[in-house]
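Here's the structure we're looking at; comments come further down.
All protein chains but one are shown in place.
Note that the chains are named A and B in the order they appear, and that numbering of residues resets to 1 at the start of each chain.
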Amino acid sequence: MGLDRRAFIKFVVGGAAGTLFTPIPWKLADDASIWSQNWSWIPRLKYGALTADATYSKLCPAGCAVKVKKVAGIAYGVEGNSANELSKGGVCPLCATGSQMLRSPSRVAGPMKKDGDKFKPISWDEAEALLADKLKGLKGQDGKVAAISGDLSGTANEVLSGFLAGLGSKSYYYMPTDQTAMAKAWNGVMGGSGQIGYDLEEADLILCIGADIMDAFGPVVRNQKAFAAKRPMEGDKTLTLVYAGPVRNRTAAVADKWVAVRPDGAAAFAMGLVNLLVKSGKSASLGGFSDFADLAAKFGPEAVAKLSGVNPEALKDVAKALLVAKNPVIVVGSESGQGAGVALSAAGVTLNAMLGSLNVLPEFPKAVASAPDRAGLLAKDLVGWLAAVDAGKAPAPEVLFVYEANPAYSLPQAGNMAKTLRKAGMLVSFSTFMDETAAMADLVLPAPHPFERLDDAQSPYGLGKATYALATAVVAPEKDCKGTPDFILGLSGKLGVDLGFGAFEDVLKAKVEAIGADWDALAGGAVHVSDKKGSAQASLDAGAMSKALAGIKGEGLVLIAQAHLNIGTGKLATPPLNLPTIRETELYGKDVFVQMCAATAKSLGLSEGAKVKLAAGGADISARVNLSEGVMPGVVAAPLGLGRTAWDPYTKGKGDNVCKILAVSAEPGTGLSVWAGSAVSVAKM
Amino acid sequence: MQAKEFKIRWGMVIDVDKCTGCGACMVACQVENNIAPATPEMDAWAGVTHDASNKLRTLTWMLVYEINNKKAFPEYEAAYMPRPCMQCSSPACVPVCPVVATDKNEEGGIVSQVYPRCIGCRYCMAACPYHARYFNWFDPTWPTGMDKGLSPSTSVRPRGVVEKCNFCHTRFQQAKDKARQNGGDPNNLPDGAYVTACAEVCPTGAIVFGDLNNPEHKVHELAHSKHAFRLLEKLGLGPQVYYYSKREWVHRLGDNYLPNEKKA
Partner (left out) sequence: MEEKKTTKCGGGFLAFVLGFLLSVVAGWVVFPGLLYSELDQPIQFSHKIHTEDQGLTCDSCHFFREDGSYQGMPTNEQCTGCHSDVIGQTPAEAKYVQEYVQKNKEVPWRNYQYQPDNVLFSHKAHEPFECTECHLDVAKADKAPKYYENKLSGYSKQTMKMWQCERCHAENGVSNACHVCHK
């Protein structure tokens, strides 16, 4: 039989029919469909034992008690520590993405030295030798070595400031926040000791003057938990919250009442309340109170209305509520968490004192004996010093250390401040991430990510009791980084400065022992709370206050920069997973939006979406207008945290940095640099 | 579609009077469910951005809306409303799926979305009145190294499939396993044994999660409160997510009311 064409075809057809009775077509189709779902660029998950290690996350300013979730030992998420009596399991939007930030593309890979325009990697030993060499020649000369710290609660500051003191330098500054403004008022001008506290847990009325307690002021998670605990869904509320400020922000959104107060007139509003309380027979056992009460008499409801835009009836209602409440607490600060003055802070202290709510937390004992006192450092004026350096009135430091801070981005008049910082002979940044300050530094010596390092927090500002929390390293470092206090201790050894410890762990162990807390419990996520109270002795300076208050004009267009924690902070740019939480009315594409009400827009000839330029303090930013009735007339609100020029492609180049146009002025009578409610001009582009 | 009856009905009660709009729930949701960050691209030629500010492209299973009472200053009031998937009793998305990639057939009432079966026709997205479903226009890309620690709870979706909130369903399975291991009843979990990522992380505790049918769970009583309401109630989809507010204007925004129409 020969194979002709027909037979061949029949053979092939037979073969085809046969394959239908084999697994071939069915299996291939099935496997092909699986193959099409198995692209190699889609990551596969890893499985293993699920663990959660407790630590204290310092990614946000006050810190959150968290548990780092791991699978097979790899950190992938964060959950709250429900055993923590302050945070009760809540986590802020920054700490919630802490595990992702361990691998942020903007992390600094290792110690680096600036070589022309680029960074060149060096070793830790080389870095230490370099700095030891430079600092040897500067030892004993004040003003030659300086440091800026953005971590206001860590004991690492004792090591760093003690080191500076050992070199003969007193130029240690904290980044300006509501805490530093209050320290200037309470510890500086009023001569008090300890730290002002706010017992929100026991309050039945909380009045916030400016301070955005749910978003920007103090320990926001604890503030929110304390608030929520007294407003159960299933019962009656036992707390009234009043927000007095220029914008209907997140605190105002859940408050019982929003009193619209111009940000530049907040102190006048507070004095108006002092006046009404005095008239109702209240007084405070603070030195110089009678002079202060006389000063307050000048702030009757009509005068207050002129300076702060507050309706006289609204002022009287608030005063009435304060008098009726059993445990009223007044929290004062700036809407953006920085830039408030002594006048507002002192008025806030006085109000609390008059209502029996003055709460002073004692300082914990120092571990590093040679370190300067924390309160004294907090009361110093970083912005004032940099302004003096800029004007040539103070020498630029030869070596400037920047720890846990990003001053080139987040100081007011940021553009100018960055130039002044650059005047330092050698700028050293310990930043974990390549932020704006690190990008222009000469030496970047990356500190580990908060989950990778040993750290602590002493009474983060805003708490009602002296509290101590410990952070332990729960993740092995992903980069070649070194704990800054350990680096400094090594360096101090080379320079003959004896701080009394060889390693930071020993410093903290000594601290914990001095406090009388249990290291193991702290390392397990517990927090140490002390019921001890500090001394409430202080005295008011009516003369200085009078001058400060006289500077309030209460008119003209003013700017209020809003700090939203989900957008990030000065030292932590928006984490990639937080980007969808930014509204398109705050940022769209590359445009940042500023908010104003229809009345303000009309007076400026602007409409929704209009392109504008905002100018103040010798700088300007581009933005677009978003109409919002949640901003009182005469005020423009702008979101902080955008306009990054370093970091990574996810956050870089989006919007503009509002810090550039926060115009600084010296508060009359106290000299403190202030910028809350600074003037601004808006022009159509 | 007829509402299916289940013994257990997982649901939420969200207190709009307590939500501060912080966004921690949105972040925790993305971490738990392996949602990649929105890419930083701009298609300049089209004037379109594909970054996170383009809300037509972001995958926000949990999304916090900002609502207001539409009044002028000073009567203006604002509030925040977190919106997960409503896990409707008679969902609009289920009957329209041509391949049955989504179904409501599991005890607990969570509407499932099975990614390998989804063909990406987006009919369900058109059907959902809450805009709770999202389409993967792009393959997920993480910044270099950021996909090292992925959550084992949720598979990574390729482009071309629809996804939505599933009340952190893997946590439900884990809670059942834990109950079995420790002698409990997996079909009668106590309040708090199974909690979604968003409810767990919320700093004010505005999101309360539990079994709506179980009187021992907090949500049971809260959902029956006179201050509780559901979004777009009139559509009759029977959402399992309730909102709670003592403010009348918030209730009125929850559905389409005529100016003089009284709320039911």
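The rule is simple: contacts are C-beta pairs under 8 Å (C-beta built on N, C-alpha and C of every residue); 3 or more make two chains touch, one makes a residue touch a chain.
Just so it is clear, the structure is predicted and the values come from calculations on it, not from any experiment.
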Checklist entry - Which one, A:A72, A:V324, A:A369 or A:A683, makes contact with the chain that was left out? => result A:A72
Item to check | Of B:T20, B:T39 or B:N166, the residue in touch with the unshown chain | outcome: B:N166
Checklist entry - Which of these touches the unseen chain: A:I24, A:A550 or A:A683? => result A:I24
Next on the checklist: With the missing chain put back, one of B:I110, B:C128, B:M146 or B:V208 would touch it. Which one?
Outcome noted: B:I110
Checklist entry - On chain B, what residues meet the omitted chain? => result 103, 105-107, 110, 112, 114-116, 153-156, 166, 169-170, 173-174, 176-182, 186
Next on the checklist: Considering the whole complex, not just the chains shown, which residues of chain A touch the missing one?
Outcome noted: 1, 3-4, 6-8, 10-19, 21-24, 27-28, 30-32, 34-35, 37-38, 44-45, 48-50, 72
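We adopt the following convention: only the chains that are shown with their structure count from here on.
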Checklist entry - Where the CA atoms of chain A average out and where those of chain B average out, how many Å apart are those spots? => result 30
Next on the checklist: Under the definition above, what is the set of chain A residues touching chain B in their complex?
Outcome noted: 37, 39, 41-48, 50, 70-71, 74-80, 87-93, 96-97, 99-100, 102-105, 214-215, 220-221, 224-225, 227-228, 231, 233-234, 248, 250-254, 258, 260, 478, 565-566, 575-585, 587-590, 597-599, 629-633, 648-650, 652, 654
Next on the checklist: Touching residues of chain B toward chain A in the complex: what are they?
Outcome noted: 13, 15, 17-24, 26-28, 30-32, 34-35, 37-38, 40, 42, 49, 51-55, 58-60, 64, 66, 68, 71-74, 76-80, 116, 139-140, 142-152, 155-156, 158, 200-206, 208, 218, 221-222, 225, 227, 244
